[in-house]
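What follows is a set of notes on a single structure, which appears directly below.
Complex shown without one protein chain; remaining protein chains in place.
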Amino acid sequence: MEPVQAQVTQDRRFGFRSFTRAVNELTIVVGFVGISLYLALTTPAFLTSANLLSILLASSLIGVVAVGETFVIVTGGIDLSVGSVVAFSGVMAGLALNAHVPVVVGVMIGIAIGALSGSFIAFAVTTLNMSPFIVSLAVLAMARGLAFIVTNGNTIFSFPDAFDNIGGGNIGAIPVAALITLGVFLVAGLVLARTVFGAEVYAVGGNRDAARLAGIPVGRTLAIVYIISGALAGLGGVILAGRLDSAQPIAATGLELNAIAAVVIGGASLFGGKGSILGTLLGVLIIGLINNGLTLKNVQPFWVQFIQGAVIFGAVLIDSLNQKRRGG
Amino acid sequence: MEPVQAQVTQDRRFGFRSFTRAVNELTIVVGFVGISLYLALTTPAFLTSANLLSILLASSLIGVVAVGETFVIVTGGIDLSVGSVVAFSGVMAGLALNAHVPVVVGVMIGIAIGALSGSFIAFAVTTLNMSPFIVSLAVLAMARGLAFIVTNGNTIFSFPDAFDNIGGGNIGAIPVAALITLGVFLVAGLVLARTVFGAEVYAVGGNRDAARLAGIPVGRTLAIVYIISGALAGLGGVILAGRLDSAQPIAATGLELNAIAAVVIGGASLFGGKGSILGTLLGVLIIGLINNGLTLKNVQPFWVQFIQGAVIFGAVLIDSLNQKRRGG
Amino acid sequence: ADLIGLSVATLANPFFQGMTKGVQSGIAAHPDLKLINTSANGDANTQTNQVTDLINQHVAALILNPINANSIVPVVKEANKKGIPVFTLDRGAACGGCQVNFLETDNKALGKEGADFIADQLKQRYGSVKGNVVDLEGLLGTTAGDDRERGFATEFEALQKDNPGLKLVARQAADFDADKAFNITTQLLAAHNDIDAVFNGNDDNAVGVVRAIRQANRFKPIGDPKHIVVIGIDGTEQALSSIRRGQMDATLSQNPVTMAQQSVNYVEAYLHGDKSKIPAHQFWPHLLITKATIDSAAAKSYGLWGDEISH
């Protein structure tokens, strides 16, 4: 029995190696390259290593947070709490450091606070069957409130250098935070693309009923995903506090929308089942590039937001036209 | 699996249904009644007509915006631009009024600007096939940017009384804005629950492919929905500018999250096909009650956000436990 | 006791915490007053709603720290109608006599003095006013951000007229957000290796700048010809600490605690004392604080509020 047509179709679609295929799917790469080219050609300062590293550094906070958000979004969920959790973990780590715990412990406290708030969301979403949107919105408000309550609204500052270096130090010329972020992307990329857990994350997001019928521990998968997102927000809090040598309860307000935007620009669907860490990396870098370009070109502040919006629109528009052309 | 959901005999999608049945489904009503009772019993100032009217007045901006958002969310879309559009329409109406156009024209300009930005989203979503999340996020940034650009960052103020009364006047004891908002809820409730268009909105959100094959004009339905959302955000801008006798480019920042929260608290799903105007009304009022209660009970500001989050969490938790119990 | 309603614009910034603490301690000093305390989270509409709720509770007086001078007018008029006296703090209501007293920070002057400070430093460095300056504005659309920017920009342009060597290499909005200031500065430092000074819309901006300079290994002690002058506004605890450590050059401190206490004193006088002594409008003084002056008697008597409120 020879379904000829199907055979032909498959060859056309899947004859290439996997990298080509990934790029093929990530048509947003066109937008990314376009923006980079434009900046490279019009702004002499753009293609300096100091500048490129500064983009990486500036992207590190949103980057680690967006990685966690990618896991959540691939399951079809959403985590609106990340910005507040960054602030809350940051001030908790800061309070601990000011009480003279060792730096390692301070870092772990930051990450643990994030993971804890992630577990709260996980519990509500899996066991109580509540909507991730509402739960994480409630945690957005609660974590922010807690950050104010524990600090009395004050800025916590003056941390040991070892801690500050996490966010603001360099190894050679490379910012530590950028290295950490790249590490997070690498590990997360492997986990999501190559492991059984990653496959389960996609399955849960692609068709939750089918995943359950196939014996996948849906609840556990969802729970882990929110904990990852929380823990990475905690790490983000540590990076931010270290970078500024201070932790403010108001920090990272609105970060969640930017992180989610990066994930969606990177090709994920809020309906779940779609998305990749590579895509998110592109999304994060596109946002980083736009901000960098606006600074380098010294765009008038009134115009900044408009142009940010227009460029994101343009980049995704290219993407969608591109997909249309390919016959998506 | 979804057996629990599926068993329930229901026709919440469209067509007539008895009021009790609607309430039966809207278990969030329990949370609403709970919060009201608590406030009524513990706070003497709560059950005064002045206070109750002030809750309605305070809910009017988020209310009109949430109505538009309900339409969008029922189709499975999202409109993140509403906060910025409120600001942009407000300043445009304000600029027009300061150029001495008649009040009616000023109002129409505000609404038209909203509708226009809605059409932009509609075009991108339907014709260019872009994701509503990204498009409306881009419009969020662009509309905010435009609001700054056209005003040079300045506050526009001192409008004719007739205009200010829209947002801040009373008819008898009743705030005009509250009346307008209730009118919007009524009309929208009828449209969504009882008209062909409303049924189409639900169908598009419930299964877009099936809707298209059934001959429903999917693109047109989606387009109208975003235009409604934009126009109502424009109306929101007018109400706000009137209420404050001034229009600021920075106004209504973050309003989108609150509006979406109200819709989701009211039982809508971000996956589309579910939700109702009555539910959104309850969601809006719950948020209004919480804020009112926090002021009446003189909760310390540091605790406000935490309690807001906790109460929303609690209200929706009751809802989900309730649904579980009913679902058996 | 008389109920006093307070609405501050936000608590997102230590300055407003100082203001709240000032009102609280002021009220504590008057046993016949009781406080209802709200914060509007930076949103004018929320503030209007909160003030309405306060009016509905029949407060005896309102202390308002408006988000926007125009937007607050309708509820101030509403309060007037109900006979509730209104006292404004830091920012007034744009209806003149509708408030009993308006205690103001002169934001334009702060911006102007920031420009002058930078000009002084450059003159010390180069013998004449020249060099490359960055302007990191605060949050667009806020009175503090906009007025300080206006004060700075006007003065800077005036200085430029007389001193052609004075350049503005970048003007960006850092939104009173330390992280945003950090990112912008990192990128500006990568693009320009000859920045002499950075003006900041507030101290949070300045803190981000200081950290970015350190991160980029561009920090040189004050006095070094390559030192980048950083000046902020407010006098937060972190800024004071940074000045003591010689990382940041100066802050233009305005004392919200004493300002707010004064406002409460006026309320008390209005309700139970001598109304005639209450001025309709008053600029609350501010003070330039540098490493040289931070421990001076002048600074002590003005009050290092940033240090006070956290202890």
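Chains here go by letter, A, B and C, matching the order in which they are written, and residues are numbered from 1 within each.
Methods note: a contact is a pair of C-beta atoms (placed from the backbone, for glycine too) under 8 Å apart; a residue touches a chain by one contact, two chains touch by 3 or more.
Heads up, the rule we're going with is that contacts and distances are computed from a predicted model.
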Name per UniProt, for the chain absent here [options: "Sugar ABC transporter ATP-binding protein", "Monovalent cation/proton antiporter, MrpF/PhaF family", "Inner-membrane translocator" or "Ion-translocating oxidoreductase complex subunit E"]: "Sugar ABC transporter ATP-binding protein"
Touch with the omitted chain, as defined above, among A:V103, A:A211 or A:L282: A:A211
Listed residues B:V29, B:A211, B:L244 or B:I265, member touching the removed chain: B:A211
Per the touch definition above, residue among B:A199, B:L244 or B:I260 touching the missing chain: B:A199
Hidden-chain contact residue, picked from the options A:L146, A:A203, A:I239 or A:I260: A:A203
Chain B, residues in touch with the chain not shown (by the definition above): 1-3, 5-11, 13-16, 194-200, 202-203, 206-207, 209-217, 273-274
Those residues of chain A which, in the complete complex, touch the missing chain: 1-10, 13-14, 190, 194-199, 202-203, 206-207, 209-217, 273-274, 327
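The rule we apply is simple: only the chains that are shown with their structure count from here on.
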Euclidean distance of C-alpha centroids - chain A vs chain C, Å: 34
Interface hub residues of chain B, defined as touching at least two other chains: 148, 153, 254, 302, 304-305
Shared-contact residues (touching 2 or more other chains) in chain C: 11, 140
Complex contacts: residues of chain A adjacent to chain C: 45, 48, 50-51, 53-55, 57-58, 61, 148, 152-155, 157-158, 168-170, 175, 240, 243-246, 248, 250-253, 291-292, 294-296, 298, 300-302, 304
Touch list for chain A against partner chain B, complex: 76, 78, 80, 124, 128-131, 133-135, 137-146, 148-149, 152-153, 209, 212-213, 254, 257, 260-261, 264-265, 269-271, 302-310, 312-313, 316-317, 320-321, 323-324
Chain C residues touching chain A - in the complex, by the definition given at the top: 11-14, 17, 137, 140, 169-173, 178-179, 182-184, 186-192, 204, 207-208, 211, 214-217, 236-238, 241, 309-310
